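Below is one structure, written out as structure tokens; the observations come after it.
What you see is the complex with one protein chain gone and the rest in place.
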Amino acid sequence: MTYVKPISTLWWLRRPSYFLFALRELSSVFVAWFVVYLLMLVSAISAGPEAYHRFLDWSTGRVLVLNVVALLFVLLHAVTWFNLAPRAMVVPHVPPVVVLVLHYLLWLGLSAALAWVVLR
Amino acid sequence: MRRRSPEPLVWLLFSAGGMAAALSVPVLLFLFGVAIPLGWLPRPDHAHLLTVLRSPITKLVLFGLCVLALFHWAHRFRYTLYDGLRLKKLSGLIIVFCYGGALAGSAVAGYVLLRA
Partner (left out) sequence: MADTITMQVARYRPGQEAEPVFQSYDVPLRKEWAVLDGLNHIKDHVDGTLSYRWSCRMGICGSCGMTVNGSPVLSCATFLTDYAPGPVRVEPLRNFPVVRDLVVDIGDFMAKLPSVKPWLIRDDEPPEGEYLQTPDELDDYKKFSMCINCMLCYSACPVYALDPAFVGPAAIALAQRYNLDSRDEGAADRRDVLSSAEGVWACTFVGECSTACPKGVDPAGAIQRYKLTAATHALKDFLLPRGAR
């Protein structure tokens, strides 16, 4: 005669921390969208200068809105990923804060390197 | 005794993809998806991008990024459907959709990058 509380499908709306978790998990959809966008860009570049410029013209408007949203989600993914990393990856004799800082430094360095390759 | 699951291998792909995506996707999406289309940064010269793209190293790195990012999506989205929408009953279908999608996407990525 025990009572079992039913669980709502919208359980992730019940607490702010659950909702943030749901957003974090949803970020994977935008990671997948990035792969699609990247492959479209690669196709356009390889098809020649006109296709490349046509692609960038197409990337304004609605696609731009999608990309801005995707960027926010991808940033959420990156920040939550790096913040949780020291708890999953325990290196003997290295304090967790060092593991954390190294992740952010690597992120910064790699981002700068990629930007340099693209824009140089 | 409980049966060992194939979960560790897909989790490794998920983790590698999560790391690769966290490190490289924000800057690439910011550049090509937002800053360049908006004109905040000058459009990179087409010839320059083509040279970079045609380097085998670039192709290999981009292929790796695409495959890992897709498997990252597949694994995480599978659990989003399980828990967020409570669809664990459909787990067979979801597994085929997610990991099958990632495999198909990887094949497309390979084709696009080889042809580039």
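Just so it is clear, A and B label the chains in written order, and each chain counts residues from 1 on its own.
What we mean here is this: a residue touches a chain if its C-beta (ideal position, glycine included) is under 8 Å from a C-beta of that chain, and two chains touch if they have at least 3 such contacts.
Small disclaimer: the values here were computed from a predicted structure and weren't measured.
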Visible contact partners (per top-of-document touch definition) of the missing chain: A, B
Given B:P8, B:P42, B:P56 or B:G92, the one touching the chain that is not displayed: B:P8
Where the unshown chain meets subunit B, residue by residue: 1-5, 7-9, 11-12, 15, 79, 82-83, 86, 88
Where the unshown chain meets subunit A, residue by residue: 1-5, 7, 11-12, 14-15, 17-18, 21, 25, 84, 87-90
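Methods note: only the chains that are shown with their structure count from here on.
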Length of the line joining the C-alpha centres of subunit A and subunit B, rounded to whole Å: 11
Contact footprint of subunit A on subunit B as seen in their complex: 17-19, 21-34, 36-38, 41, 43-44, 46-50, 52-53, 62, 65-66, 69-70, 72-73, 76-77, 79-80, 84-86, 105, 108-109, 112-113, 115-116
Residues of subunit A touching subunit B in the complex: 7, 9, 12, 22, 25-29, 31-32, 34-35, 37-39, 41-43, 45-46, 48-49, 52-53, 56, 59-60, 63-64, 67-68, 70-71, 74-75, 77-78, 81-82, 106-107, 110-111, 114-115, 117-120
